[in-house]
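Of the protein chains in this complex, one is absent; all others appear in place.
Up next, subunit A:
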């Protein structure tokens, strides 16, 4: 499973179709992947595993999200004022 994930990460071209977000408005897709990246990091490091599979989520949100949003959220996470649940 880890090999399949790292292969997918290596062959990454762009964010794939996500059935949860089929419409034109992809805002939630961007935010969900950002959340999933941080939740994945938190969960895997709590379990003591490597966090390299979480890179998938980072690639997807970097493809989807405007850079200003990403930098704003990163700042908020450093401040401790990020509104989402991680």
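Note that a contact is a pair of C-beta atoms (placed from the backbone, for glycine too) under 8 Å apart; a residue touches a chain by one contact, two chains touch by 3 or more; residues count from 1.
Heads up, the rule we're going with is that contacts and distances are computed from a predicted model.
A.B. asks: Choose one: "Tryptophan synthase", "Cytochrome c oxidase subunit NDUFA4", "ER membrane protein complex subunit 1" or "Electron transfer flavoprotein-ubiquinone oxidoreductase". The correct choice is the protein name in UniProt for the chain not shown.
C.D. replies: "Cytochrome c oxidase subunit NDUFA4"
A.B. asks: At which residues does subunit A meet the chain that is not included here?
C.D. replies: Output for subunit A: 1, 5, 8, 16-17, 19-23, 28, 32, 36, 39-40, 43-44, 53-54, 56-57, 85.
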